[in-house]
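First the structure, in the form of structure tokens, and then the observations on it.
A single protein chain has been removed from this complex, and every other one stays in its place.
Chain lettering (A and B) follows the sequence in which the chains are written, and residue indices restart at 1 in each chain.
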Amino acid sequence: MSLKPLLRKMFLVDLIKGLKVTFNYQAPSEAITEQYPLERPVIFERFRGQPRLSVNPDTGESLCIVCNLCALACPEQLIVVKGERNPVTRRKEPVAWTYDLSRCMFCGLCAEACSTDALELTQDYEMALYSREGMVLDQAALERGQEPTRYEK
Amino acid sequence: MSDFETDYRHAKPGQSGPGVTDYLDLDTKDETFLDATELVLNMGPQHPSTHGVLRVILKLDGEKVLGTECIIGYLHRGVEKIGEHRTYAMFNPYVDRMDYVASVSNGLGYCEAVEKLLSVEAPPRAQYLRVILTELCRISSHQVWLGTHALDIGALTPLFYCFRDREEILKIFEKYCGARLTTHAFRIGGCLYEAYDGFEQDCKKFCDAFLPKLDEYEELLTTNRIWVRRTKGVGILNPEDCIALGVTGPVLRASGVKWDLRKAQPYESYKDFDFEIPTGLNGDTYDRYLVRIEEMRQSVRIIRQAVDGLPTGPIIAKVPKVIKPPVGEVYHSIEAPKGELGYFIVSDGSTQPYRMRVRPPSFVNLQALDKMVRGLLVADVVAVIGTLDIVLGEVDR
Partner (left out) sequence: MLDAITGYLNSGTTPGEYGSIFWATIYILVITIGISLAVIAMNWLERKILAHMQIRLGPMRVGPHGLLQPFADALKLLIKEDIIPEEADKLVFWSAPVVVTMTAFTTFLVVPFGRTHAVTDMNIGVLFMLGISSLGVLGIIMAGWSSNSHYPLMGSLRSSAQMVSYEIAMGLAIVSAVLMTSLQTGTGTLSMIGIVEAQNAQQTWFIFKFFPLGFIAFGVFAIAMVAETNRAPFDLPEAESELVAGFHTEYSGFRWSLFFLAEYAAMLAVSSIAVTLWLGGWMRPFPNFLSGPAWETAFSFIPALALFVLAGMCLLGTVRMPKIPQMRVQTVGLGIFGTLLGLVGLVLLVPAVRERVQDIFWFVTKVAFFMYLYIWYRGTFPRYRFDQLMKVGWKVLLPIGLAVLIATAMVGLYPELAAAVVGVVQ
């Protein structure tokens, strides 16, 4: 064994190098922890989260035309849309919309399939609930958007 | 002074001796009176370092491993069967959930297999985007491996450094396709999403920032005498065994076999890029560590070239809305971070595959565990499980 590696071994150079790295990282400014409820994470535009059903802001009527493409595209078959034709406007309107959030894997295929931009996956991510009942969203819940459930003691 | 002893190890194949059997024989009672030689230890599925729900039954002599038996299936979800009941486009998000630390690679393999079946090819821009994202994914997968492997061997800290830097990659994923882990990034025929504004800058920034960080990981581990002793000469696999067992990926390359599908059967636009395939000499845990570290460097090289040469144009080829491939079968494999990831699809001409089969690298690599750990100590078992880089979601599917 040549001298240099031997000396390095004797004076524990390899260990001291590692110790230096961990020592230098101790500065509190290096910490990357997010204190979640106080600090909110940055959510980017394309994030696929809470599903929403859009309404026309002027008239308040649903953009959904009950084409059933989302229900067909969904791999989990968790979307059920029923509609009837409005006799006045001759436009198909949804009457029953359910979206089973508990089975959703947020792949985004339904939003891709939607022909009118009615269904979209938004940036909301706080979808935890205390029970499974609230997981099946109806049309009103989808249009309103789900309120995050607050922690209860 | 050698760094490790070999006197008590006999990890040679086919060796017989007291207690060494070719398979784990748990039923036969040892005839000797007061048998103090053997202990059957159940490692997992809740053991902290079996990377999920792997269960290994160890037959021990003191701390020496006489034999192992892997019991898998605790995470079985029937992904292949699900694939036979979904249309081609619908199955795409499911493959992300097999190897969930390298979901982009899974998606790439699946999309390419279906494209091969359809005889379409993704446009150049899509191919470059796919390469950038899969290489980022390779880095992130190797970072998870490095962190957990170091944690298994007892170094707590690299895990957090790795996850901090992985976060940057996940942010790029989230910005690009809207999800961090189960990305669903690619579609059959190309990509759905156009690169967002600042995608190139983000990738370059990551590459520039990542290389010094990689040196830092190495400072903590590569020369550290404890790390070297724990990994050198542990879990040796020679090239013949590797090939016989079908082991692929960094585990194979660490044994000295220069086999990387990115070079051997170039898919996507890998032939456009200049990169090297790192190989090891000894096929031990330390070599596998070095190979993976070097692979991260090479991935950075590929990402830089791909970002610089990102062509313009469409990002998705003309693919019918309802995918109905012609009758036939196809096998397509890519180099996933863990090894060869292959998809075998049989089409009967309908919208759903007739048969879907995945060749997961983790599952095949796991078969080498028994060969690698015989004659080693219990502490080496966790090191070897770590170095195989298995993801149980992919093993069990």
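In this text, a contact is a pair of C-beta atoms (placed from the backbone, for glycine too) under 8 Å apart; a residue touches a chain by one contact, two chains touch by 3 or more.
Everything quoted here is computed from the prediction, not taken from an experiment.
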item: Selected from B:230, B:262 or B:371 as touching the chain missing from the view; value: B:230
item: Residue of B:152, B:287, B:340 or B:370 touching the missing chain in the full complex; value: B:152
item: Contact partner of the left-out chain, one of B:74, B:100 or B:160; value: B:160
item: Chain A, residues in touch with the chain not shown (by the definition above); value: 15, 18-19, 21-23, 25-28, 30-33, 35, 37-38
item: Where the unshown chain meets chain B, residue by residue; value: 5, 8, 39, 41-42, 47-49, 63, 150-157, 159-161, 164, 220-221, 224, 226-227, 229-230, 377-382
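In this text, only the chains that are shown with their structure count from here on.
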item: Residue ranges of chain A in contact with chain B within the complex; value: 1, 9, 13-15, 17-18, 20-22, 25, 32, 43-48, 73-75, 105-109, 112, 121
item: List of chain B residues in touch with chain A within their complex; value: 1, 86, 89-94, 97, 157, 161, 164, 167, 171, 174-179, 182, 184, 192-193, 196, 216, 219-221, 223-225
